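Just dropping this structure here.
Of the protein chains in this complex, all but one are displayed in their positions.
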Amino acid sequence: MLTNTRRIPIEWGDCDPMGIVFYPRYFTWFDACTAALFASAGLPKHQMLKTYDIIALPLVTTSAKFIIPSKFGEEITIETTISEFRRSSFDVRHRVFKGDQLALEASETRVWTGKDPEDPTRFKGLPIPQEVIARFTAGDRETAAK
Amino acid sequence: MLTNTRRIPIEWGDCDPMGIVFYPRYFTWFDACTAALFASAGLPKHQMLKTYDIIALPLVTTSAKFIIPSKFGEEITIETTISEFRRSSFDVRHRVFKGDQLALEASETRVWTGKDPEDPTRFKGLPIPQEVIARFTAGDRETAAK
Amino acid sequence: MLTNTRRIPIEWGDCDPMGIVFYPRYFTWFDACTAALFASAGLPKHQMLKTYDIIALPLVTTSAKFIIPSKFGEEITIETTISEFRRSSFDVRHRVFKGDQLALEASETRVWTGKDPEDPTRFKGLPIPQEVIARFTAGDRETAAK
Partner (left out) sequence: MLTNTRRIPIEWGDCDPMGIVFYPRYFTWFDACTAALFASAGLPKHQMLKTYDIIALPLVTTSAKFIIPSKFGEEITIETTISEFRRSSFDVRHRVFKGDQLALEASETRVWTGKDPEDPTRFKGLPIPQEVIARFTAGDRETAAK
């Protein structure tokens, strides 16, 4: 599976009075990292939404395990990959490293969401196109490159 | 002129490693306070956007003077009023108090923005309806109440 | 168990381009709601940290299930309670309602964290004082009131 890695410097404004990252910030980064993973698969989110006529990729669940806190002035790297695709939803896994130490693990389930064909005022999970899924799978990407 | 007051408890997540409010937070509160002022004038933003077919009230300028910092566990009050209406823009003034001490002063200029009638893909400043302006002026509001 | 309820208006700045709450915002609210629960138990966080010589209540895990999205202009209520106390950690449960509909469920595990007595440069989970736990239990609170 395709994996994307982002380096993130911990800024003063990311940290709380204890001097460590205020934890909701991680979720803001995860959201950007999921978008960056799609971009690295050739699907920048703002174009993908138009191309496939979807509205967003909203979360249905997320969970996180905080192992090592990070402080102002440090740098983390976040590795993001999709662990499973289903019909209209998929699971994303984020692993945050400080150097080679795992600092935080998180997962999220998102839904490929567009307008309900039967009622355009409502949102609905729609089937994820096979060509989208193929972009995240190494084998298929090689094939596509031939 | 109509004035709206909001009490805001300073939360842990609002503060930086120095233990005081991370200053961009004030602008987030000011944006909500401007919306609350319109709501107190009978114009909740989400309805007003529809009623008057505008898109938003984007800022063109803002400035702030930070006098006294605020810490986690304290409470501030923000007084918000419109200091001037012009054809398609208006000035908002925010004053932040800790008890009876002025802790911060800020002003912002916003534009009544809708789709350009000549090119709906573009945004444009539009004339602010007189009935909107009247809602912020005590005299007119009394008249309206008769 | 003591439960605290907060009403939260959804502001413009809480929402994403889809017009719904950008999900990391929920975690910011949850952090404030946990602090508000302690405050409602007579333990405002900024005083509690001093009284008990602890540094913070950092999370070790969190998870959330997003059921109904919330839009700009709506209001949610968040009910927060502690579902279990252990020696040095405890579980918090947040339930977000839109009217009487459950919109989101989340849980978090936090640690009562102070300086390691054997190495004050390090943080360590410390035993939660019984008098703290007693403040969250209806029976004990009655007893305490006698």
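For this structure, a couple of remarks:
Chains: A, B and C, in written order; residue numbering restarts at 1 for each.
By definition in this document, a residue touches a chain if its C-beta (ideal position, glycine included) is under 8 Å from a C-beta of that chain, and two chains touch if they have at least 3 such contacts.
Since this is a predicted model, take the numbers as computed values, not measurements.
Seen across the whole complex, the unshown chain contacts chain C at 12-13, 15-19, 22, 24, 72.
The omitted chain makes contact with chain B at the following residues, 16-18, 20, 22-25, 27-28, 31, 55-56, 58-66, 69. For chain A, the residues in touch with the chain missing from this view are 11-13, 28, 31-32, 35, 44-47, 71-73.
Going forward, only the chains that are shown with their structure count from here on.
When the CA atoms of chain A are superposed on chain B, the rotation angle comes to 180 degrees, reported as a multiple of 5. Taking each chain's centre as the mean of its C-alpha atoms, the one that lies farthest from the centre of chain C is B. The interface carrying the most C-beta pairs in contact is the one between chains A-C. A straight line joining the Cα centres of chain A and chain C is 26 Å long. Centroid to centroid, with C-alpha atoms defining each point, chain B and chain C lie 30 Å apart.
For chain C, the set of residues that touch two or more other chains comprises 28, 31, 56.
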